[in-house]
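Of the protein chains in this complex, all but one are displayed in their positions.
Per-chain residue numbering starts at 1, and chain names A and B are given in the order in which the chains are listed.
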Amino acid sequence: MSDHKSTQGEGPVPLMQQLLDSPFLLLIIGVGMPTVIYIIWGIMEIVAIPVAP
Amino acid sequence: MAQFRTCPDTGFAIDLNADKLIKWNAVTAVVFLLVGGLFGLAVALTRWPAVHLLGADDFYLALTAHGFDVLLVWCIYFEMALLYFTSSILLKSRLALPKIAWAQYILMLVGAIMTNVAVLRGDSSVMFTSYVPMMAAPDFYLGIILFAVGALLGCVVFFATLYIAKRDNTYEGSMPLVTFGAMTAAIIAVFTILSGAVILVPTLFWSMGFIGSIDGLMYRVVWWAMGHSSQQVNVAAQIACWYAIAAILFNASPLSEKVSRTAFLFYILFLQLASAHHLLVDPGLSSEWKIFNTSYAMYLAVLGSMIHGLTVPGAVEAAQRKRGFNKGLFEWLRKAPWGNPVFSGFALSLVLFGFLGGITGVMMGTEQLNIITHNTMYTPGHFHGTVVVGTTLAFMAMSYWLVPTLWQKELMFPGLAKWQPYLFGLGMGLASVFMMGAGTLGVPRRHWDISFADAAMVHEFPAAAYMMMGLNGIAALIGGVGGAIFILNMVGTVFFGKAKQPKAAAAEVPNIGGAATTYGSAGTMAVPGTFVLALVFLTAFVLYYFVNWKYLSDVWGLS
Partner (left out) sequence: MSIFPPKERVWWNEPIEKSEVLWVTLALVWALVMFFMMPYWHMTGNQNLSNEAYKIRPEVFAERTEAFAAKYTVREQGETGIPVVRPPAGSDVYMLGRMWEWWPVLELEKGQSYRLHLSSVDWQHGFSLQPENINLQIIPGYEMILTVTPTSSGEFSVVCNEFCGIGHHTMVGKIHVIEK
């Protein structure tokens, strides 16, 4: 609202907002995170399953 | 050169390419909802023991077609329309790469038809999950791949439009929250589709005989990176619709841009990990992997959802209070337009998604609790609470605004439309509850005959299980009527609707282009009503969660 406007709307854009304003950076993070944590880690687990004795 | 028209209702400049593409994608989506919905009805009537409509062959065929047509084709086609709407129209930009966008439409259509043909032929009744080593015909997989490539092109167009809009300064500052939500959906969609390619392309080659075998566990891990993430696309898109509807109906601003966008960021970072929900009782994956992934890294994505669950109705409450509906905790809610299907669809979607889909999903996604729900009817019960009464209902609500506005036509059957969200929400909500009830009693999903008439050995399910499956059939019929009214209304409006009288329209829908807009709750409104509702939700969540631990603790010891 207007009573905050004078202090809020100005100054340098904070880092977190810059991140949220960068679709392509978010795209890379959003594809990279699950690829590493879910897929790659998951596949490593499967590969590591031993053969039955 | 892109051409624009001005929307008489909203004042938006609409790129004619985007206009056409949104219309074609939305109409195609609805057609597949019709096809898939009919299969769903046939499935529900077969699982109603007293009716047992289809034979075994046809049942498994219909179930495969149902899953594919509604879950993938309906949802993703509609999401393509949303991507174009939220990028081109909301950013007041031309749509980038219209030719690619048409390729998106056509590839998805060819793919959808190809897979449907393969299924209807009868040699590919493998369920839409197509777990190896059960093999479908090559065109079954090829159709899904083409469909996915089409969807990927749609995402490319979306991101390219974000890029040119920013470059050409069609808007100032940050993109609108609704577009941000759609972008979240698009990011998840890219991961979804790439995972799909990684697993389905080799599977296609295997079905053609070029590859000897596909590992069953590997398939499941990668397939669910697609299968579950595509549900997260639905969730993100549905929440973008919620914010859009709150804005369109109430001129609502987000309570806080920061909080809402951070909640979406949690989705981007963590939502896709939950693909592990499907693998909690699989052999060989460690509990560390299961726990970290199934909990979206410590439930941070659930935190995101709970935030949206507060901020969406909170935005409505703040807007209503600003209009003077300030009495008590709930005047803002009582005085909401419950007869307007855009609102009632939105409100039901929000509540039912949270209570039926959300709570149950987190419960059954808990590593150990999954033991007592995996592959029982509880599973379809849960996801009819998410993707049907959540996503589908949100998309229906959105359509009640989008279709008359884009086509500039009056709704064909406004009287029926008033009732439609209640019918559909109630019917499918009850269906979801009854399916979960049957699952709690052990009834398996994807099962033609729980009386085991042709089996060498028989298991007798309790009478209550039969009753649940019967009630599910009745509820499905009610929901089916609701779905039919929606489709009738949309198709009727598009093809036979009366041209809109600009005046009458303005009375119904606030002129969103012109309204004075403010943002941020800071220094404005507290939202006590919403907060109380949120506490009710949290209480139900906590109770239900621990009740299920109690159920689990009663079963045989496992270690």
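Just so we're on the same page, a contact is a pair of C-beta atoms (placed from the backbone, for glycine too) under 8 Å apart; a residue touches a chain by one contact, two chains touch by 3 or more.
Predicted, not measured: the structure shown is a model, and the values here were computed from it.
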item: Selected from B:V73, B:V178, B:I193 or B:V235 as touching the chain missing from the view; value: B:V178
item: Absent-chain contact - pick from B:S88, B:N251 or B:T386; value: B:N251
item: Candidate in contact with the missing chain, chosen from B:H66, B:R94, B:R220 or B:H277; value: B:R220
item: Residue, one of B:T311, B:T386 or B:N489, that touches the chain absent here; value: B:T311
item: Touching residues on chain A - with respect to the absent chain; value: 4-5, 7-14, 16-17, 49-53
item: Residues of chain B in contact with the chain not shown; value: 56-57, 60, 90, 126-127, 131, 133-134, 171-178, 215-217, 220, 243-244, 246-248, 251-259, 279, 281-287, 290-291, 295, 298-300, 302-303, 306-307, 310-311, 314-315, 362, 366-368, 370-376, 440-442, 444-450, 452, 454-459, 461-462, 512, 515, 517-528, 530-531, 534, 538, 541-542, 545, 549, 552-553, 555-559
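Operating definition for what follows: only the chains that are shown with their structure count from here on.
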item: Chain B-facing residues of chain A, complex; value: 1, 3-4, 16-17, 19-21, 23-24, 26-27, 29-31, 33-35, 37-39, 41-43, 45-46, 49
item: For the chain B and chain A complex, residues of the former touching the latter; value: 159, 162-163, 174-175, 180, 183-184, 187-188, 190-191, 194-195, 215, 217-218, 221-222, 225, 229, 261-262, 265, 268-270, 272-273, 275-276, 279, 283-286, 289, 292-293, 297, 518, 520, 522-524
